[in-house]
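Showing just some of the chains, left in place.
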Amino acid sequence: MRKTAEQEAAEEAKLLAIIRESFVERMPFNRILGIDVLSLHHEQAECRFAMRPDLVGNYVRNILHGGVISSVLDVTGGLVAFLGVQQKLKGKPVEEILERFARIGTIDLRIDYLRPGTGEWFLARGFPLRTGNKVAVTRMELFNDRNDLIAVGTAAYTVS
Amino acid sequence: MRKTAEQEAAEEAKLLAIIRESFVERMPFNRILGIDVLSLHHEQAECRFAMRPDLVGNYVRNILHGGVISSVLDVTGGLVAFLGVQQKLKGKPVEEILERFARIGTIDLRIDYLRPGTGEWFLARGFPLRTGNKVAVTRMELFNDRNDLIAVGTAAYTVS
């Protein structure tokens, strides 16, 4: 029997709540970055974070530190990789899902810095390029609050 | 007249002191990362930072967040790019040198994560692959306190 749209939405909301919580609890640097997981939907992930004085890389121009950008895009790609494996874990206990989440590792990452990271908040979006059994490849984009494309990234993750 | 080795060492020490200070003052996220610039010498840069609970990406395994690694390697590569342009600014006022430092921008960055980031402190080393008038390309390596190679990176910077 196929799930109704309502059931699917409820499962998604539950997963989102779990990830959101464990994301900050279990990954302290995510708290430093102030990342909030906005949505995990249809293989895509969206994260948001606000500009804060701590995240500045150039105090004259008040722009994001490049490391904040690479960090957030890596995290967003990791969520997309997780969504791929999570498909196969539906109905499993939360702890098993989280344990699997913790095992996802970045193999490599490329970030292209396109425009200065100015803005009051930023949105990172990730989607899959390849969802393999061992390796996932993802694409990520960072936008500011004026919808300027600040940076893009591509990353490979081990997912097994 | 060629400079004596002593004069060169004195200039290097002075530059190091200036960069060290401005690095934390002007780039707040570097303070979050706890980066200390150890040496800027013969076109190479060395940075060090200590493990701290805030920098953890996986609380079960107590390993560095991947974003800390990409951030520190990007910063280290940027210092190497700066060393290339600084050669031409010798004798110029400090403010001019710092202004030039602030204009260096990362074009793109690749990070390869080789081993889990465990350790009490970490050392990042960077050296130039190409020192052009417009673009510098650098190579970076991150070691832990047992001298394990944790990650490597390659980055391109605009330097003009």
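A and B label the chains in the order they appear, each numbered from 1.
Just so it is clear, contacts are C-beta pairs under 8 Å (C-beta built on N, C-alpha and C of every residue); 3 or more make two chains touch, one makes a residue touch a chain.
Since we're looking at a predicted model, the values are computed, not measured.
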Counting all identical protein chains, and not just the 2 shown, how many does the complete complex contain? 4
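The rule is short, and it goes like this: only the chains that are shown with their structure count from here on.
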Tell me the angle, as a multiple of 5 degrees, of the rotation that maps subunit A onto subunit B over the C-alpha atoms. 180
Round to the nearest whole Å and give the separation of the Cα centres of subunit A and subunit B. 26
Subunit A-touching residues of subunit B, taken from the complex the two chains share: 25-33, 53-61, 65-68, 70-72, 74-75, 102, 105-113
